[in-house]
Every structure is written in structure tokens, then in C-alpha cells.
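What follows is a short report on a single structure.
All protein chains but one are shown in place.
Then we have chain A:
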Amino acid sequence: MAQRRIQEDERYETEDRPKWDNKVQYLLTCVGFAVGLGNVWRFPYLCQIYGGGAFLIPYLIALVFEGLPLLYLELAIGQSLRQGSIGVWNSISPYLGGVGVASMAVSFLVGLFYNTILAWVLWYFFNSFQDPLPWSQCPLNENLTDYVEECVRGTAANYYWYRVTLNITPDISSSGSLQWWLVLSLALAWSIVYICFIRGIETVGKAVYVTATFPYLVLTIFLVRALTLPGAIDGLEYLFTPDWGVLLNPQVWLDAATQIFFSLSLAFGGLIAFASYNPRKNNCERDALLVGCINSATSLYASIPIFAILGFKATTNFNNCITSNVLKLTNEFDIAEKNITADNYDMWLKTLNTSHPDRINSLELRECNLKRFMDQSVSGTGLAFIVFTEAVIEMPASQVWAVLFFIMLFSLGLSSMFGNLEGVLTPLFDLHMVPSWVPKELFTGIICMVSFLVALIFTMGSGNYWLEIFNSYVGSVPLLIIAFFEITSVVVFYGMKRFSEDIEFMTGHRPGLFWHLCWMGVSPLMLLVVLVAYVVVQVQVQPQYPTWNPSYTLFPEAEVKPYPDWVFAICVMLSAVPVVPIPLVALYHLIRRLTHPEQHTRDEPHVSNPYDNKAFSSEPQL
């Protein structure tokens, strides 16, 4: 059995599949794919709202029992079957080809909106080369008599994000027009992705030397800078102080499991594709452990400067609040300058309140509470484009920090985009769906162009709302379903025995008891529980979204509106359409088998695999 396999291996070694130049490229690409924007702006937020240090417990448990086994499985199956996602599942069983198609569809849809976020990052990057930074001041209105009202009521950074950058419409039904500056940024983003992908992993492998390592450099610089800012320690204390009570909240466990799952970029097909370019004999167990642990370590490492800076920002806000109150008191009661300071403010307020309570009330002093400022936790684009940009203005040499920050975000996102695009291109190339006269550079260009044109939706006035929809509905439930089918396919259809033998051939030893237990029991169970719980939670929540509506009475608070019916139908379709291929392909093959039983055995997928049951034929195959 093993000898026959070795002969097949030698034949397959002559195939001209692209190869990694060295192991480092492969590891950096996988790490780059796993480490993305979510490590910077989702994990610190979760840490904060779920009681700091206590959140690490469900997070690490989810990593060990769900993340690492799935990661190991994807890398191993890709490396042993040496195909992209569609080919791999087709090889295991033609009925499972739909899993690969689903992976490809999800990769494509996620790539669309992910690159739009990178376009926004590029826009902010271009605008960081100005003094003063454009989001630090409000613009004047037409009469030059006062600042623009929308800006005054919100803040300058909010105005710059919602009005100048996005030019957002009050709700999703009004689409607005294409914002030409965003179209340009999106074109550049896709051009950069294209140039990195132009020769496949030959160019990707070189690009990741920069894109995967640069964020760590910038994070270290920010760490050093952030720790010297006032209020940084308060922010870190706030982040890491554990609140053990959260462990009793099931929502925390659900969020930890989903966070680790999406953070590792599983079920996109990208990891399978990357692993398929490896030499046969490669220790994928060590690779999986390395990538998984580096991903979680990066999340932790990134949360330190983020929270130091958020602590700095809260302290600055608090100090500004106190200063404005002090000024009001000084002006009202004509007290000598600098007599009231931040330290004796409370004492002064008390004495003045007892003597002149009505005058104090008329002043409308703001409530200055440091904890309340710290609690203003944000995740996602709000963290990067509003909160962080405001913090950067307060730091000396703001332009440098802004430029560094946005380049870091761009590198993080670009290396994740490589995985997304790989999940689309590799299956198409492997199945020879591309006519041979089309060079791969042209086909890659066509895919990038098509993605760019479809992603123009996100550059319209309502683009941000659509992006949130794509993010919530495409990048969540379909991935969980695909991962569940992945792990069930390998355990049930491929067989643990065969899989263990493959791994023994590749790594030199069989997978231990821990891996067997996880693959056969713990991980599928966890996935199922997470999937069901996620769907249940989503169904209970009324589908609504926050909007930026200047004519709202409580502006600048976000007005929460429900999705219109047609939009909600699109949401459901976005969740359903990627996973529909799974039953469809199985049904298609079943019908073919039932109607043409003899023809079916001959018409095997032309990508034949010696491990496939049907490949045991007497004639030598070419």
C-alpha cells in the first residue's frame, strides 16, 4: 500500500505545481492570512467588554479545542491531496465538491468587502500627509461665519469619516452616488492586490516578507510610544483587570469560539491552497501549532498598544472635560486664573454649589467621569477611523503616527486578501476551468477587475451599510457550516485511518490521541453548538442597523433603523447562496449516478487521485 503510494508520489512530483521558495514564505503567508484586521480591532474590544483577563480563558479553550484541530486538518488535507479547495473535496468524494464551491463563493464575497476596507485605509493614508490633519478641524460653512453644523454637533473625526470620506446617506434605501475618491482608492487597492498576485505564489511569497512582518514592527513602535503617553497605564489596567463573573455568561463563550474561528481564517479554502504548494514531506502539525499560536499571540500583543492609546484618549477627554468646567466656573465667578485646578475642582465646586446653586445649574457643567470615557469602547472601523484618529491628533508628530498606523492596517489587510484571492483562484486553476490559451496573469487580472466592478457598490453613499451586511451575513454562518462539513467529510468520508496514514507519511508520526479525540468528537460538536447558538441569537435579534442621520433629533447618536424587507431578503440570500452548492452538487452527482450508473464510473473528475476509491482501475492513467 505504502509502496504504491510512493510510486504515485513520484509521478505527481513531475507535475509542475507551483512551489514555495522556502518554508519561511509558506509560514509567513499562512500567518499573514490568519492575522488580519480583526486581531487589531475586534479582539481588544472583546477583551474589554468581557472582563479583560477573564476573556482569555474561553478564548484559549476555544483555540485549543476548536481552532488548532481545524487548522491542522485544513493544512494536512491540502498538503496531502495537493489541490485547491474544490479539488480536495472532489477527490475525497464527488458528492462533496459543493463544499469547495461554497468555500470559493465565500472567499470571493469576503474579498469584495475586505478590499473596500483597505481602500478606506488607503484614503486615510493619503490624507495623513497634511498639516494639520484634515480630521482635526471642522470645515467652515459657505458664509465663512461658523463651522459646519453637522461637524459641530458631532466631532471633527466623526464628520470626516461619515461625511467627507463615506458621504453616507441617512439610510440604506437611498443609495446616493459613487464617491469618486473612494473609487480611485478602491482601484488602487485592487491594483496592489493584482501586482502581488501577478505570478501566483512566486510574487505572493516575496510580498509577504514585507506585509506579514511590517505590522509587528509598527505594533512594537506603537507599544513603546503608547506606554509613554499619560493615561496609558489606566487604559491597560482597565483592559486586563479580570472580571471572573463573565465566565458564567454563555454569550462570552459563543463570542470566544466565533472569534477564534474567524480569526484563523478557516473554511475559506485559502489555507488548503497554500498548504497544497508544500512538498509532500512537511511537518504540518508543527506548522498548524505555530500559525495558531502566533495568531493568538498577535491578538494579545496588538491589544496592548491599542488599549494604552485608548486609555490615553480617555484621559485626554477627561482632562479636557475638567478644563472646560474649570473655565466655566472661573469665568462665571471671576475667580483669579489658575486658582481652580483639576485637583481642587471638586472642592471649589462643592463650596460654590452651596453658596450659588442656581448659578452653578445655569452653567450646565459636564459630568466628567474617567470610567465613562474608558467605557466608550468601539470595535471595527469606528476604532480605526474615528477613535484612533482622534487619539493620533493629540500625540506630537501626528502625521508620522497616522502614516505608520494606516500602513500597518494596510499590510495586515493585504496579507489576508492574499488568502481570499487564493481561495478563489486555486480551485479554478486546478480544475482546469480556465482555457489553456488564457495566461494566468490575464485570468488573475480578469478576476481582480470583476471584483473591483462588483465592489463599486460599497463606494456608493450607502456603501458602509452594505459592507456591514456583507460582514455580518457572509462572513459568519456560511463559514461555520462549511467548516462543519469539512471536518465531517474528512472524518466520515475520507476516514480517520487513511488520514492518519497520510499524516504519518507527511510528518513522520501518526497524530496523537488528542487530535483524534478533537477531530472525531470535540471539534464537530463545538462547531455544531456554536453554529446553532449563533443562528438562534441572530434570529432573536431584530435585524436593524445604526445610521448616521444628521436630521435625527438625538444626533450625533446613531439612529437605529430596521432593515427594509428587500434588504433583509438580500441578507438571507447572502447567508444561503454560498452554502447552497453543498446540497446541490451532492444532488447533481446522485441524480447522475442514478440515471447513468455505468457512465458515472467512467466520467470521473479528470483530476484523478490515487486515494480516490474509484481510481482503482486496471489501465494506467496519464
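The working rule: contacts are C-beta pairs under 8 Å (C-beta built on N, C-alpha and C of every residue); 3 or more make two chains touch, one makes a residue touch a chain; residues count from 1.
In the analysis below, contacts and distances are computed from a predicted model.
Student: According to UniProt, what is the chain that's been left out of this complex called? Choose from "Insulin-induced gene protein", "DNA-directed RNA polymerases I and III subunit RPAC1", "Collectrin-like domain-containing protein" or "glutathione transferase".
Tutor: Checked against "Insulin-induced gene protein", "DNA-directed RNA polymerases I and III subunit RPAC1", "Collectrin-like domain-containing protein" or "glutathione transferase": the hidden chain maps to "Collectrin-like domain-containing protein".
Student: Which is it among A:199, A:498, A:516 or A:561 that touches the chain not included here?
Tutor: A:199
Student: Looking at the whole complex, which of A:330, A:472, A:500 or A:538 touches the chain that is not displayed?
Tutor: Checking the options A:330, A:472, A:500 or A:538, the one contacting the hidden chain is A:330.
Student: Considering the whole complex, which of A:123, A:261, A:452 or A:548 touches the chain not shown?
Tutor: Missing-chain contact among the listed residues: A:123.
Student: If I consider the whole complex, including the chain that's not displayed, which of A:147, A:216, A:568 or A:588 touches that chain?
Tutor: A:147
Student: Which of these, A:429, A:499 or A:519, touches the one chain of the complex that we don't see?
Tutor: A:429
Student: Please give every residue of chain A in contact with the chain that is not shown.
Tutor: 14-19, 122-123, 125-127, 129-130, 137, 139-140, 144-147, 181, 184-185, 187-188, 191-192, 194-195, 198-200, 202-203, 330-331, 334-338, 429, 432, 434, 436-437, 439-441
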